[in-house]
Structures are given as C-alpha cells and as structure tokens.
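Note that one protein chain is taken out, while the other chains of the complex remain in position.
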C-alpha cells in the first residue's frame, strides 16, 4: 500500500517538479565515486555534488552512486550539469515508479527495483540508473545495497569490468539486482516449505494469513519483474550507440534470468494456490470430524436415555419394573444397542 | 448502472443528433475563457457562446471551458462555428462515453473521464476535449473540476505552460486528470486498509458487501483507465501536426502514470480477492467454532444424563441404589467421565 | 440451446443448398420495397418476388426487406436475379449463424443478430443484409423489427439518409440494431437491480436460478456482439468501393457503440459474479445462524437437564434431597449456570 | 486417456517407422475406389493395394478410401508408389494425432478427427487425407464413417462434385466431418437439457459425475476443433496450386462452421460450469434444511424436557408437586413455550 502513497505528489504540480515525497529522511546523503579504466582506479566519497562534475569529461568510466533522495536541490544541480530532462529528475526523486527504460540522445535512463534482506526483512528500493557515454549514475533511496560485489571487482582491477566501458558496468549492476531476486525467492521458498509443514500438522487461521502474506509478496515481486523483463528486452534491442555489441549477449543472459525469476514466481503462486485449496478443505475436514464425534455420542446415548426415561415413568402398572431381572435385562438391551451402533459407525468408516 | 441509462437515446434517432440525456439539469451554464501567450493573459466568464468566437482566429492560446451540457442549441452553435463533425457534438452531450481519441484534419477530439472528491463522495464526470491549432475547448457535465492548479499556473504566467502551445495545455489537463486518479486510489486504499482491520476483528455480512462495493469501484475505475491508456498511447503515436515534438515526452510521462494507475488497481483487486477468501474462510471457521462448543457440551453431558437416567428408573431391584456410597460413587464416576472427555478434547486441540 | 438445433441441416447435403430449417412457419412472407433518391420516394409491399427485380437497375437507392425465410424457391429466384453466391443463400435461410461479413465483387454480405422486446420477451432474430451498389436487401425471420425509425426518416425525406447512397442506409440499419442492444441491456440492468434487492432481503434457491438465467442472457448477447465488433471493424477497413469515405466515420461511431455494449455486458457479468459470491456466502451465513440457535439452546439446557437428572435418581442416600432449601438452591444454581452461559455467548458475539 | 496410450511408440525408434500401435485389429482391410469425371464413374472395392496404382496416372478424380491401418506393409507400398514422406506414413498409422496440415510439393497431407454415433456411443476416429493433383486418399481406423452422402452425390453424377476437381472432393469430406460435429453437439445438448432437469428435481452425487463426464466430452471435442480451425484457415491461405480459387469460398464456409462449433462448445461449457455451481449450492441448501429440522426439534423439546426433569427430581420439599392444578399448569406452560418457539421459527422463515 505504501507504494501508492509515495506516488501522490500534490496533483496539478507542473510536470518535472522534483519534489521528494518519501517522508523518512535519511540524515546524510552520501555520494560515492568510482573512476576507472584498465590502468587506473580512483574511489572517493564526497559531500558536495559539484565534486562529481569534473568526472563527466574524463574518458575513463565513472560510477557516481547517490544514496538518499531528499536533497532535491542537489539532484537538480546534477541534472543541470549533466543536462538531464526535468521529467527524469522527477522520476528519480519519486520512489514507487515501475521499472522502465527511456532513451535520450546522450544517455539512457532506467528505473529498477532492488530487493534485499536487511535484518531478516525484505527491503524494496527504487534504483534509478543513468547510462552516459563514459559514466553511470545510480540513485538509491537509502544507504545499503547489493552492489558490493561489483565494487570489489572494480577495486580488484583484474576482472573484465575494469577493462570494459560504461555499458558493461550498467549491465553488471542490473545483473546483481536480478541475482538478488533469486536470493529473495530462495528465502521465500524456505518459508513456503515451512508453511507447507504447518499446513499439514496444524492448519489454523494464521496459516491462511501467512498464505495470503506470501501471495502478496509474490505479487509485489511480480509487479517488479514483469516490467523489468520488458525493460531488459528493449535494452537488448535498443539501437542506442551507448550499448556495445559485445555487451548484448550479457544483457540477453540477464533477460534469461528474469524469465527464470518469473517462472519461479509463477511456480510459487501455483503452490500457494494449492495450499489455499488444502487449507480450505482441511477446515471442512475438521468440521466433519467434529460433527462425527457429536453424532456418534448423541446417536448412541439419546436412544439409551430414552429407554431409561421409559422406566423412570411413574405409571402404576408397568409390569417390567417388578421383574426380578428387569434391571439387568434393560442394561443388557442398552449395551446391545450401543454395540450395534458402534458396528454401524465402524461400517460407515466413521471410527 | 447509471452509466448505461445515460447512454440510451431514443434508438433510431439520426446519428449526430445532439440531445442531452442526463436528467439533472445544472441551472446555469458557465463558459470560462482563458487566453494567453508568453506576453499577455486574459480571463473572463461569459454568458453567451458567441463571445468565444473571436478567440478562434487569435494566434494566442485560448482555453474555453464549458460546464453544463443541457443547452444543446448553444453547443450546436459552437460546433457550427468551429466546424465540428455532428458525431463529435453527439458524443459531447452524451455523458457515459468511454475514453477515446478521434483525429480530424483541423482538430483532435478526446473523451476523458474525470474523478474527484466532492464532500467525501467520488464524482465521475465526462470531460470532452477539443484540441485545435491555437485553442482547447473542454466540456464538463457540472461546475467543479480538478483544473484549478492549471488555472493558477496560467495566471501566474511564469510557468512553461504560458509559453507553450495549445497541445501543452491539453497535456496539462490530461495530466491533472490522471493525477487525480492517484488521489482517488489513495483514498480507496485507506478504505481497504480499514476494511482489512474490520475483517480481522469482526467479519460480518456487511464486510462482504463492502468488499464487493470496493470491487465495483475498482472495476469502474478500470473501465475508465484501460481505454485511457490506449488513448494516450495513440496520442503519443499520432501523426497530427497539432502535437509538437517536445510535448510527446510529457505525453509519454502521462502514459507511464496511467500504467501505474492500472498496476495499483490490479494490486487492489488482488488484495480484495484475497480478502474475499479470508472472509469466506472465516465464516467457515466461526461455524467450526460454534460446532465445537456444541459438541463439547453435548458430548460431556449426554452420557452423564444417561447415567442419571439409569438410576432414575423405577425398577424395584436395582441393588446400587440401596448402597450407602452409591450416590457419591456415581457422582465420582460422572466426574471421571467428564475429565476424560476434557482430556480427549484437549488432545484434539478443540480446547 | 435452440441456437444449435436450428443449425443442423441434414449433414452431407451439398453446400449451397438453401433449405429452411426453422420449423415455425410464418404464414405469409412479406416483401417491403422502399425506393428513394433526394427527389422522389416510392414505398410498396409486394407479394411476388419478381416485382423487386426492376429496382435493381434503377439508380435510386432501393431497400428490399423480406420477412420470413420459409419460401426457399422465392429466395432462390432472388438470388439468381441478383447473381448471389449459393453459399450466401444457404446462410440467409439458416438462422443461427454468427455475425459475419463477406465481400464479393458486386455486393457485401452481412449477417447480424437483432434483439428486441415483443410483449416483454426478448426476441432474437437473424438479419441478413446485402449491400449492392444502389440497393440494400434485408432478410428477417419474422415480421416485427427495429427498423421503423429508419422507415420514418426515409419517408420524411429531409434527413441525411434520403440524400445518401445505399451504404448509408446499410449503416443506419446496423446502427439501429446496435442501439437496440442498449435497450435490451437497460431492461436487463433493471432486472439485475431487482435481483440485487431480492438477494439482500430473502435469498432463496430461485435467486440462484435467476442469477444463472441472467448470466446466460449475457453470454448470448456477448456471443452476438463480439463477432459483430469484428464485422463492423472489417467494414470500416474494407477496401470495397461500395462504402463511401464519408460513411466510414459513421461506421466508426457504431464501432464505438459495440465496444460500449461489450463494456456494459462485461460489467454486468462482473456484477452477477459478485452476486453469486454473495448468494453462496449468505447460504453459509444462514447455516451459521441456524447452528448458533441450536448450540445456544442445547448448551444451556443440556447441562441443566443433567442436574435435574441427578436429583431424579432414586438413590436412598442422597442427602441434598432432604434439605429444606435444596429445591430452591438447585433452581438458583441452574439459573446461575444459564446466566453464565448467556454471558459467554454474548462475549462470543453469538447473541 | 486412450488418446495418449496409442501415441506411445517404443521411444527412440527411428523416425518415419510406420508401426501400427492400436491393439484392436479389424480383421479385413477394405479399399474402396471411386473414380469419376464429369462423364464417367467407376466404383469398386479391391483387396490388393496394387490395384489402386493405375488410377494415379488417370486424369479423372480418384478417391481411394482405406479402412483399417494394421497392415503396415500395404500402407508402406502405397506410400512408396505415391512417393509419400516416411513421416507422413508414420502419422497415418498412429491414431491419436491432433489435426494438422502439411504441405508438400505434389500433395497436401491433412489429419482430421471424425466423430459419429454408432449404436448410441460416440466413435472418435482419426482420418488422414492426402490431396494430390487428381486423387484423394483417405485412411480411417475402422469401417463405418460419415461419408455416405458424398458417395451418393458422386454416384448420382449431377452434383457439382462430379464436375469438380480433387480439391472439391477433399473440401466435401472435410465439410461432412464438420457437419457431424453439429450432430454430436445436438445430441450432447439434449443430454445436457436432461441433466438440467435432473439437477432441479433430485441432485445426487451421480449428477456431479455426469456433469464432469459432459465436461470431458466437451474438452475432447474442443481439442479436436481448435486445431482443426487452424488447419482449415491455413488451407484457405495455402499457396498450393492444388487448391483451385473457386474452392476457397467453400473452405471459408467450413471455417465459419468450425467457429460456430467452437462457439457452441464454449456455450455448453459455460452452461456446465453454471450447473456445477447450482449443484454445489444445492448440496449446501440441503444441508441447511437438515440442520433446520434438527434445530427446530431440538430447540423445542430440549427446554421442555428440562422442565419435566425439574419436576422429576426427588426433593422432599417441592411445593408445586402437591398443587391440585400443578400438572395441568406445567403442561400449559410447556405448550406455551412450544408455541412461542414455533412463532420464533416462523419469523425466522425456517418454517
């Protein structure tokens, strides 16, 4: 639900007004710069956005990563310097966008959704990615991300990434985001397995709520992955010169991964639908069982009680009550009735 | 349902007969004119439609906004002066159309559906929009709309809109209508959250009705947004010269917003479907609980009552009733049976 | 179901054998001719098909309307004179076709399905329409149709139709058929509203049957409108010279109407699906209520009866029964138990 | 299910191995030859496949119909003489294929599924059809088919078929197969109507089984008709010279018929789905009724029995039991309670 609330800017504001609408302000905005080509490597964290500007003209690949979106004026400055369209800036500072790709003459603009675990909860964050000729700019909502392996590889300097252009860096970032979908799904898969056990052993109302909770998580992942698939597909078929031919096979590889993610999500959805069936039917079955117990007890004892009622009547002329063996005989009859009933229930497979 | 009733004109009327079919007549029709270019700005409210005609030839951008559709002859006059097709006029005065775009040589004709809150109820209104070379004409059913921010921006005179052509004005009007969908959805989202709480605490029959009411609202929004999406898409791909190239990226932005609206609607529909499941299963669960109470009470006391029945029989020769400790012994036996039953139910997890 | 039965001719008959398969014979076949151009107007009802033939060569627009399909030889004669394909004639006399458009060199052949009310029941009829250069031939199964407004407009002579060519007449006939779908839907909509009230006040088994009856009517309308939509679309995109350019915008208008009809049908289907849910859940709820009453009564009185059973036992040594206040004390205990139970049920919200 | 079993050849056999996998061997294979052009007509039944070979070179149209597929060597000989692809022969002798069309240079190969009644059961059979320049070869699994009307028309010699080429013969065979789908559907439609009556009068568990049986029949027809539709469509759009232009309109006619079959099947499926709903809800309703009877009886008599229990207690000091009118007063009180209960149930509409 929060997805929506974030979206609503004051309706009717002129388009391209970058107003940050997320209430939770991270105190400090951090700007991380990594600059490398095959030969040299620079890494620094800066406080002022202006320190990024010199890297724009350098021929080496520069990755500018900005965490925290609430300092809109800073992002505006960056946008002015890199001549970004005002609508791009508006999208950057509005978390809750769906993944999309927009192609401009001098840069590509991607919106992605990043999922990762932080202290056992799933964090969902919007990552905006700008791919220029020799720079990649990423915007995240919060510090904490899934990019550390990329950073390590850049620092190491021996991997393919160090010798490639900016498009390969962009690919790597997308790849690591998609790879984390598998991590999320694996964890959810374990949860679903646990749920399956709970469903078999003791299916209470809370199992139903858990099933629905998982279903919603699947829906939320799905809403992120389906458009992502299209984004990566159009990236693959983009005619932009910013994407080198040799990178395309890697993009196709990410594309395959997103399809695999979708497959897994659909699989889980099918499993959850089956669990819902099982839950509902087990509720019915338990009702059935309750009913059987009631029926067995009532059906055995109500007739017997009726018999005791007969001989509890105060008629003066009930001959049986004066018989010497009347009482044992009645007990015997009642025992026989009970046995007969039990046989009947056994035959009906209720016992 | 009212959607339909409005539609039905007398069947078989010649096409292009503009007959206003909505019964509730707003007393006065108001015609608002705003005329501006980068340099000057005129705003006036006129009573006679003829006062709009001079603006047609002016090179400045003119926005003519007409509230109230029941004075058909006036609209006919306007149509004649602006040489509008008779089918266009028929559509204008028939509320209940689905969103559509029709391209003519000298103007574009759009039908949109506007949603907004007025005293806590959702108002749904048809807005017809004519985009000519230097004019925009809008028709609404009632006074009261979502366009005030646009008016403010035009009056202010410093925003992009003041310097742009008529197509940008048309875009702005569409944008603000779509933005209001988010407002509606946010409000509905809050209602759904409340409903969710109600569902957990005390799920009565009226919860079911509320779920269905929300479902219908979602369906009605959906019926407006899906064709709107196509309309905006064809606007983007239109070859009409009335749409300037630089405006297209803004139109694409509105397009993204409509997709986001659709996403949110589908999300809510999924949530409502899940709530329906939960409701139905909680009805079952409550039945289960009722049955358990009945079964526990009946299963404990029916056998006990049977025992009291035995010793209530009037047989002369029941040896036990003469025993000194008969009565306490029977009480003890009955207490043991009750305890045994309770243990049995505890084991079955019914208690 | 009758839809199907009508279809079955003797399987294996050579194609193009016009055999009228509907059993109910209308006694007289009526042939109505209207011939007009901007200047003159002739109307007559003839008995012999040969009287239509002279109109074929006239340059004025001729509308030949034939009610009743059982005189196959007459239709054969007409077909020979107007050189119609034998498969066209076969389709004409086989009611139960789905809407379709077939283009031939000198004429277009359309099958439509006409719905109208006659004495409160919905009549569904096949209308076959042949559009030639200067004639329109329509075939209906029965007298009684929805074309009277068109006839009036032709007779009047001042409407656009009188000055237009045959394609505009064909359009007008299609338009009035589609307009009548709205009439049908409006009526059904009222029925659905009534049903909704019935569902809330007293939902019996017959409500279920009514829901299903409405669902089937919707399905039957849907089966007529979906292919009709395609038919009108191909008519719009047809390259046949029989359709004048200026008529196309009118055809597009009918197309919009069919989409609106489809929208309304889908809307009603959603509403009916929701009503089915409500019905099923209200059945459950009533069962729940029944169970509660049973449980409350049984749970209060079974334990009390047990207590009376205790003091109804005939043991000699039950000290309590000799107490002076034993009886009132037991009554008090039982009243307390009952009150306690009632509080328990109130807390469970069963009361 | 048999559909599948037939399919499984020993996996891994080289492709194009014609091995007949259906166990039930028809004893004699019959080969029927009809040869005709506008002037002459020959019909004979031969025993040896070689007797067909001379007809290949004749310019008249030859229809070779082979019933029984178990003599694989014979079919191999035929295939060699007519230079058929080995995969075609494999398909011919494997019943259980789905309808398909394969185009080769000198012949077209179609697989169709034929349905007909034989002693009240539906027979489903694979018909393979080879259309060459002047011959049609059909293979069926068993004697008995739907082709007799075609044979009659050929024998008669005055119908269009006698003067047409092989493609018209192929069309006629397809047409008669599709026409028989209507016969099957009509019969099933009657069965569904009967089922509907049974559902209303006495809905037992066997109604459910019948509904599911009909559903499966619909599914099996559907699986045959959907691919058939595509087959006929590609036949219509085929560029093969084996299909004369004038035949195409007839093929289009069959295409319309298959769509009508599909429509009818979908209609029946909707009706069956509605019947399932009705069945399930009527099960619930009956349960409801059972519960009501139980509740009414128990709710009336349990409190009354409690009252009798009170005065059955053996307390020494129960003043009421010594009253002269105690007994009638208690009877009256109990009668009042019963009446009150009945009024309560009447108000709840349980009675």
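As written, the chain order gives the labels A, B, C and D, with residue 1 at the start of each chain.
Here, a contact is a pair of C-beta atoms (placed from the backbone, for glycine too) under 8 Å apart; a residue touches a chain by one contact, two chains touch by 3 or more.
All of these numbers come straight from a predicted model, not from anything done at the bench.
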{"item": "Of A:70, A:85 or A:153, the one touching the omitted chain in the full complex", "value": "A:153"}
{"item": "Contacts of chain D with the absent chain, listed as residue ranges", "value": "1, 3-5, 7-15, 85, 87, 97-98, 100, 102, 202, 205, 208-209, 212, 215-216, 219, 223, 276, 279-280, 283-284, 286-287, 290-291, 293-294, 297-298, 301-302, 304-305, 307-309, 311-314, 318, 320-327, 330-331"}
{"item": "Where the unshown chain meets chain A, residue by residue", "value": "146, 148-150, 153, 159-161, 172, 175-176, 179-180, 182-183, 185-186, 189, 192-193, 249-250, 252-253, 256, 259-260, 263-264, 267, 270-271, 274, 277-278, 281-282, 284-285, 287-288, 291-292, 294-295, 298-299, 302-303, 305-306, 309-310, 312-318, 348-350"}
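Heads up, the rule we're going with is that only the chains that are shown with their structure count from here on.
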{"item": "Interface composition of copies chain A and chain B: same or different, split at half", "value": "different"}
{"item": "Whole-Å separation of chain centres (CA-atom averages), chain A against chain C", "value": "43"}
{"item": "Separation of chain B from chain C, taking each centre as the mean of its C-alpha atoms, in whole Å", "value": "27"}
{"item": "Sites on chain D at which at least two other chains make contact", "value": "312"}
{"item": "Overall pattern in which the protein chains touch one another (line/ring/star/complete/other)", "value": "line"}
{"item": "Contact pairs between chains, per stated definition", "value": "A-B, B-C, C-D"}
